[in-house]
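Structure record follows, encoded as structure tokens.
A single protein chain has been omitted from the complex, and every remaining protein chain is retained in its original position.
For reference, chains read A, B and C in written order, and residue numbers begin at 1 within each chain.
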Amino acid sequence: MRVGVLTGGGDCPGLNAVIRAIVRKGVQEYDYDFIGFRDGWRGPLEGVTVPLSIPAVRGILPRGGTIIGSSRTNPLKAEHGVRRIRDNLDRYEVGALVTIGGEDTLGVAATLSDEYGIHCVGVPKTIDNDLSATDYTFGFDTAVGIATEAIDRLHTTAESHMRVLVVEVMGRHAGWIALHSGLAGGANVILIPEQRFDVDQVCAWVTSRFRASHAPIVVVAEGAMPAHGEMVLKDGSQDSYGHVRLSGVGEWLAKEIERRTGKEARTTVLGHVQRGGTPSAFDRWLATRFGLHAIDAVHDGDFGKMVALNGTDIVRVPIAEATARLKTVDPALYAEVGVFFG
Amino acid sequence: MRVGVLTGGGDCPGLNAVIRAIVRKGVQEYDYDFIGFRDGWRGPLEGVTVPLSIPAVRGILPRGGTIIGSSRTNPLKAEHGVRRIRDNLDRYEVGALVTIGGEDTLGVAATLSDEYGIHCVGVPKTIDNDLSATDYTFGFDTAVGIATEAIDRLHTTAESHMRVLVVEVMGRHAGWIALHSGLAGGANVILIPEQRFDVDQVCAWVTSRFRASHAPIVVVAEGAMPAHGEMVLKDGSQDSYGHVRLSGVGEWLAKEIERRTGKEARTTVLGHVQRGGTPSAFDRWLATRFGLHAIDAVHDGDFGKMVALNGTDIVRVPIAEATARLKTVDPALYAEVGVFFG
Amino acid sequence: MRVGVLTGGGDCPGLNAVIRAIVRKGVQEYDYDFIGFRDGWRGPLEGVTVPLSIPAVRGILPRGGTIIGSSRTNPLKAEHGVRRIRDNLDRYEVGALVTIGGEDTLGVAATLSDEYGIHCVGVPKTIDNDLSATDYTFGFDTAVGIATEAIDRLHTTAESHMRVLVVEVMGRHAGWIALHSGLAGGANVILIPEQRFDVDQVCAWVTSRFRASHAPIVVVAEGAMPAHGEMVLKDGSQDSYGHVRLSGVGEWLAKEIERRTGKEARTTVLGHVQRGGTPSAFDRWLATRFGLHAIDAVHDGDFGKMVALNGTDIVRVPIAEATARLKTVDPALYAEVGVFFG
Partner (left out) sequence: MRVGVLTGGGDCPGLNAVIRAIVRKGVQEYDYDFIGFRDGWRGPLEGVTVPLSIPAVRGILPRGGTIIGSSRTNPLKAEHGVRRIRDNLDRYEVGALVTIGGEDTLGVAATLSDEYGIHCVGVPKTIDNDLSATDYTFGFDTAVGIATEAIDRLHTTAESHMRVLVVEVMGRHAGWIALHSGLAGGANVILIPEQRFDVDQVCAWVTSRFRASHAPIVVVAEGAMPAHGEMVLKDGSQDSYGHVRLSGVGEWLAKEIERRTGKEARTTVLGHVQRGGTPSAFDRWLATRFGLHAIDAVHDGDFGKMVALNGTDIVRVPIAEATARLKTVDPALYAEVGVFFG
């Protein structure tokens, strides 16, 4: 049998590790051959392919990005999208499709699988770690590691100048990166999209930190918002996801802190460096295991399913269920880390 | 109430993060005060203490090691050990003891708690990740990261000289570090203590890798053993745990590979660098949450329990149960990664 | 004799290494004692001090920032500035002052030394590496390392999405960080303040890179400017030096590239992470040797001098000379690396 592979959405460290594992096990254990579809759903939609074989995947384990490219193409919005995909799968004699992606990419896979009988297996990918049904997604640990190292570095600058440093990290709808890197980096305030923040409370924490003769670090997720609708929107720049950003919460917040506390504040927007480069050991492990189990699911004919991490086990869940709702930070967990604020 | 804290056994990145979390939450939420006992069980046994307060734990989150020292002292083997501990706890008015350690340290805590009614709460610590009842222990992710980075580096040397590189990593009884770092580092052979290895099979994998025009990396856990009792023991050197090592499996294996395949082979023994230095973001997160939940257990009067990771939740389990058996690598998991051998 | 030490200007990895070396050698070899003046020239101006001794400098070698604080205070602009400094030096019985800083801080030291006979020795500090009379300054290697690692990471994101990635690095008047990190990171375009750039030429290089089926990375120094005065200024945000920035050349350039080439372009502004955190081994070596030689200069009574790196030797040069002109990138050197553009 020939198996197709595609990667959709924003790139994420570990994509290549998934591809390598799928191909290695598929060829060696199941005697499959492989074809890569380029740039996410654009590949099967337009019939753009790239060869995939064991030699093609050698050496890619430690490399960030995806060797088969990615895009945000949604084939369900394209004219005759489903028919064109089916035609291209037939044309390339593809019997099953492993789709590696986030909510959008997997949502298409769920529809194609459940409604049109196209043989799809899903592998979850979201650097924000906001897909329900899996404990973690690969790429997240790498992003948290990069953000934590940056926060470690910023502490010494903050201390030397007794300034507030506001660090804006990824997280449009879910605050996982902010929460983990903020905690690991010893931040004094962590703000997440799940809970609107009160600038006065932030300033109180900042002031309390200065009273202890230390300089505060404020970690704020890109998607965090103040409670009182007071944030003036700025347009034009782009966020870490490649979308035009409506607001730079980090810069806005630094100015508010300066204005209200009289202390100097600076902003660092980590941006795209959080999503590139070599994956952490944890992410290589997780991505590889996802790949191995995804090709097992293909072999079992278990379509419409997504692999997921449950404790230390890889399990399978219906894609449709897994993408039905976002996994956000539980208020209880956010409260737990609040002991370190201020 | 005054709470005592001690850290026992080999040091491990994240110990300081646990201590900091215990003290921060204990002081701020429960109004406890704290005392550190120096060098594991030696502290309460001999009454050696160190002050612990919020200022004392500032800045220690990213630092490896333990600010209160560690040792392998077993008070149950000391004359009147239990009585001396009880006397010292009384003398310092300590109402509860948080014991951070591995099998040995926690085994003592279980006995003191279950048999003598001394108020102990446990926090699991083993760089080898071999404590059952918890998905992961802190320090393990850091060790795996360091080993993976070393393997990444050794690949280029192996390739440039077309040599076999044998990397000996920690793991006396359990192969978790070898398994995770070997997989993450793209090793061509991974050998663990749980399964005796066949040198001929290792040589077959090595030869197969050379046939693909690449140089092989062999990752071997310190405690791995050949199948046929053929390993000649060497004495004198010390292993990564600080014990005299009975055998240097890495060096022995490299020589066997050279002898049998005719290819040059070199050994690198990673040793103590795996256990020192700043903890990874994952380990800081896990260690901090362990600390927060351990002090909650103290507050709940839930003694004789150990905090543990279960998926993404921190739960409590009886210490005695958790230390009853070693968590080793499941044969099915080892088989799963075997697809990358050769 | 008592020796005063101060650190002025923006913080820089290696400042603590200098302080430690001065104190270690001063105490052990010359039997001096020490006093730290807080926050650059504010310390001697206002008489704000901090104790400095061997125990105080233990463990600070790997730590970024400065334990005695920094500021941009210029005492020559303060009322009776020189007299107040002299009074405070007398009051604290300080016989010599080691001043660690950049053009501004050292300029004051030169004036105080040459015109007022105050015993100053200088240690050069500029993360931008733009002080003449020394081959390198500490902090620069660390900044280049951080920027290079970021560029390494951004390559994979650029490739996965076939986008242009513009990376804005430090360098207001001199392009050393851009030049070194751009070359080390394999950038396809490097733009420096010393030479106004032609956006059409930049777009030609970008297009040429895409033709080779690869995605371009453009490294631009904060202070680089287009040739034709076409850059629209934006106000409000702050640069990596903590000043209000008049223009965000990175964001502006990405938009121009998008507009002219039709390719997607994203910007990453590295900002303050370039100047914080643990110094590289090279910077620790250089900073330590600067410190050792600075205290030798004090001992020799060689005031008005600055230590400098010349090849592998530490030499002394008149501070006044060393700060007289900026060390910028030579056109020949810039031309040399141009072979990698496009």
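The rule we apply is simple: a residue touches a chain if its C-beta (ideal position, glycine included) is under 8 Å from a C-beta of that chain, and two chains touch if they have at least 3 such contacts.
Just so we're clear, the structure is a prediction, and the values are computed from it rather than from any experiment.
Contacts of the undisplayed chain with the visible chains, over the whole complex, involve B, C.
Touch with the chain omitted from the figure is made, among B:212, B:227 or B:273, by B:273. Summary of contacts with the chain left out: across C:111, C:181 or C:267, the touching residue is C:181. Touching the omitted chain from chain C are residues 21, 24-25, 28-29, 58-59, 61-62, 135-136, 141, 144-145, 147-148, 152, 180-181, 183-186, 212, 214, 278, 280-282, 284-285, 288-289, 292, 310-312, 336, 339-340. In the full complex, chain B touches the omitted chain through residues 10-11, 13, 15, 63-66, 69-71, 146, 149-150, 152-157, 159-163, 165, 236-238, 242, 251, 264, 266-273, 275-278.
As a working rule, only the chains that are shown with their structure count from here on.
Arrangement of the chains shown, judged by which pairs touch: a linear chain-to-chain path with two open ends. Geometrically, the chain at the heart of the complex, using CA-atom means, is A. When chain centres are set by their Cα atoms, the one at the greatest distance from chain A is C.
Our note on geometry: chain B versus chain C, Cα centroid distance of 41 Å, whole angstroms. Centroids of chain A and chain C (each the mean of its C-alpha atoms) stand 34 Å apart.
Mean C-alpha position of chain A lies 30 Å from that of chain B. Within chain A, the positions touching two or more other chains are listed as 152, 278.
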